[in-house]
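Removed from the display is one protein chain of the complex; every other protein chain stays in position.
Should a chain be cited, it is by its letter among A and B, assigned in written order, with residues numbered from 1 in that chain.
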Amino acid sequence: MDTFNTIILVFDSTVRLSVPLLLACLAGLYSERSGVFDIGLEGKMLAGAFAGAAAASVYGSAWIGLGAAVLISIALSLVHGFASITHRGNQIVSGVAINFIAAGSTIILGQAWFKQGGRTPALASDGSRFESITLPFADALSDVPIIGQIYSELLSGHSILVYVAFLAVPLTWWILFRTRFGLRLRAVGENPGAVDTAGISVVWLRYRAVIFCGFLCGLAGAYLSVAQNAGFVKDMTAGKGFIALAALIFAKWRPINAMYACLLFGFLDALAIRFSGIKIPGLFEIPPQFMQALPYILTVILLAGFIGKAIPPKAGGQPYVKER
Amino acid sequence: MAEYAIELAGINKSFGPVKANRDINLQIKQGTIHGIIGENGAGKSTLMSILYGFYQADSGEISINGKNTKINSSNDAIALGIGMVHQHFMLVENFTVLENIILGAEDSQLLSGSISKARSELIRLEKEYELNVDPDAIIEELPVGIQQRVEILKALYRGAEILILDEPTGVLTPSEADHLFRILEQLKAQGKTIVLITHKLREIMAVTDEVSVMRQGTIVATRETAQTSVEELAELMVGRRVLLRVEKGEPNPGEIKLSVQNLTVRDSRGIDMVKNVSLDVRAGEIVGIAGVAGNGQSQLIEAIAGIRAAKEGRVLLDGEPIDVTGQADPAMLRKRGLAHVPEDRHHMGLVLAFEESENSILGYHDNEQYLSGPMLNIEAIRDDAREKIEKYDIRPANCRLKTANFSGGNQQKIVLAREMETDPAVLIVGQPTRGVDVGAIEFIHKRIIEMRDAGKAVLLVSVELDEIRSLADRIIVMFDGNVVGECGPEATEGELGLLMAGVTNDKMAAAE
Partner (left out) sequence: MAQPYSQLPRWVNYGLIPLVNLSVAFLVAGLVVLAVGENPLRAAVLMIDGAFGSGDGIGYTLYYATNFIFTGLAVAVAFHCGLFNIGGEGQAYIGGLGVAVGCLAFDSIFPWWINLPIATLCAAAFGGLWALIPALLQAKRGSHVVITTIMFNFIAASLMVFLLVDVLKPAGQMAVETRPFAEGASLPRLDWMIEAFGYTIRRAPLNIIFLLALVTSFLVWVLIWRTRLGYEIRTMGHSPKAAQYAGINTTKIIVITMMISGGLAGMMALNPVMGAQERLQLDFVTGAGFVGIAVALMGRSHPAGIIPAAILFGMLYQGGAEMSFEMPAITRDMIVIIQGLVILFAGALEHMFRPYISMFFGRVADSSLKAAPATTGESH
């Protein structure tokens, strides 16, 4: 039974740890599917986390925090769009810039406004933080072996953003493959010329994609600071935006795969935290640092062509210029 | 209904200093197939892009079905019933046929309705026009001929009454092309108006009712196809240019320096662009390859120069075989005496961001005279560049000036100086005077003749018929990847024009 409890606990923290990855990964998916590379996921998530915690603590409402997180993240997306869509600048350079601007300003503003060394005030459980939701009958079922435990421990008891994140997966799939917007979005990332000659504005389409991206990054940030933790700590994204990027490549830019990739990377993280290194009895020990690096190592192996082939959207990274 | 589907009056369009279209007047009758013919760069595609709203004309009037209109975007064009099949297909390669067809013409926010409607519409169109396509096939898995049908279906699905096809047969096999022409006939029978842009005379004669000839951005003539001949069109197309007579003596051919045997070259799309071509170039002669652009000349010289790997065949340089099918190595060929003035001066022959002197060693930068150990011998390079500047009268005479700041003619002289001054055994020259001012043309021609007289074997590729006729000692005509004929410099423009259009003697005989 003990082993089972441990497994449930590890899976439970896998879910929690994969949520920010998943939201950011889906964010990147919208942007990159439209042909706009985005290595600024990290920065947008960070700015969102800060804005979310700051607004939540000032106004005492998690929802206002969420709104602020989304707004600021979209604003940064628009900067990225302005540089890379309107001015046809280098998308990588623009993404790097946004990461730094976010990293610096969250600390400066946090210190200036709250004077707690870059932290925001701890959010109390009075509505200024997203609380965990207990699903119906979760308590009643918690004594039922296995099924009940899975229901009450693993599926129940998460904040609303966790459920939103996992619902966003089928929703994204549906938007991408079942709606007009999705069709056009996928088309513009592959051949913007086809979209342009079909009488659709490439610029506006890509702007909408980066706005979607900003929205989801905002959710990811708010989850970190207003749901998973009770406040903002400096550099709290700690590379999650880049893991999300790795997950996106690993998922070959597909939403359902993205969920699996994020769960996998979240699971590796959960294992590393839980066991701080896996001991294989009598033999050797896998260091926790290896577990942390594993998402990146796996992605590099994928890119090397050993696990299938990751083909990015064909028009990715290139500003659109009408052909002569 | 108005008599004319399309009327253009006084259309002008410039890209920076380049005038792509000048004072275009054109009327296209309802329900006809109207051909627009002209050489590459004559302004055909630009004109049609204006009609499709991709560009806006600088001035001029457009009337569609008798109504004066402004076409500001592709959307406007589509609303007016204009459809276009682009030269490079505007398809999303990893989409299905249906997805491509509904892109931009979806009925609602959700796809399912549009998809099923498109499916039934597609079945109807297929019946009507013999346009068989599997609606669920992925584009990249379809042959190009079918991809083109998808493009046509896309236009018809949007209710196009006027269909523009830009060089539609460039990627098709002859039988695919014939099928396309049958489709066009059928569309015409349904009352559609079709504009066919091409540089191939055969196609014009085969399907069009009327034809307009474009040259250097203007329409030089419009004829009823039945009332004109291939000869007349060829002449109109090429134009009677001021013939720059080049003084040259009789050739004095020596031994074979370059021998190409059964060479077949594929392009990146996997299409054979050069098909089993054989030719010899002797010391002291200029062999000119004539042909309309895009008939395999570029791939031929790139394969010989080691830039593109050939699929099959042999090339002998000075009697010694070179491995043209293996790892291409232009550096090794240069060392063995093959110099190459490439067609694409801006991206291949020069690095425009470099100083003049840096470009004067491109490809020869590992010659000992330019090096001292791993270092570039800057003094030697600049002295050498200054010498060439002097000898080739390159202006401004400043070897430290950025190459982008030189005029086209002077840029070309930089390349020529570099390739000629190495005293090569074989010189390959592609489009030596493209984008070059008149003053420099004469100089360049003289230099090429001098190379011949110095006993070099010169292989010249040009789409300028005049240039070929005044320089070459023997003329080889390429069409559709094949050598279709060989003649002397005394051949008339008409004869060459026919060969360039793929009309060979036996074909003419067969037609009669």
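As a working rule, a contact is a pair of C-beta atoms (placed from the backbone, for glycine too) under 8 Å apart; a residue touches a chain by one contact, two chains touch by 3 or more.
Source: prediction; values computed, not measured.
Contact with the omitted chain, checked across B:Ala9, B:Ala293 or B:Leu352, is made by B:Leu352. Residue-wise, the contact with the chain that is not shown comes from A:Ala97, picked out of A:Ala97, A:Leu123 or A:Leu271. From the options A:Leu9, A:Leu78 or A:Leu109, the residue with contact to the unseen chain in the full assembly is A:Leu109. Mapped onto subunit A, the interface with the missing chain covers residues 39, 79, 82-84, 87-94, 96-105, 107-109, 111-113, 118, 239, 242, 245-246, 249, 287, 289-290, 292-293, 296-297, 299-300, 303-305, 312, 317. In the full complex, subunit B touches the omitted chain through residues 16-18, 306-307, 329-334, 340, 342, 344, 346-356, 358, 361-363, 365-366, 371, 374-376, 378, 396, 398, 400-405.
Following the convention adopted for this analysis, only the chains that are shown with their structure count from here on.
Averaged C-alpha coordinates give centres for subunit A and subunit B that are 48 Å from one another. Those residues of subunit B that touch subunit A in the complex are listed here as 15, 46, 52, 54-55, 73-75, 77-78, 84, 86, 88, 90-95, 99-100, 102-106, 108-112, 114. Those residues of subunit A whose C-beta lies close enough to touch subunit B in the complex are 177-184, 186-187, 190-191, 193-200, 314, 322-324.
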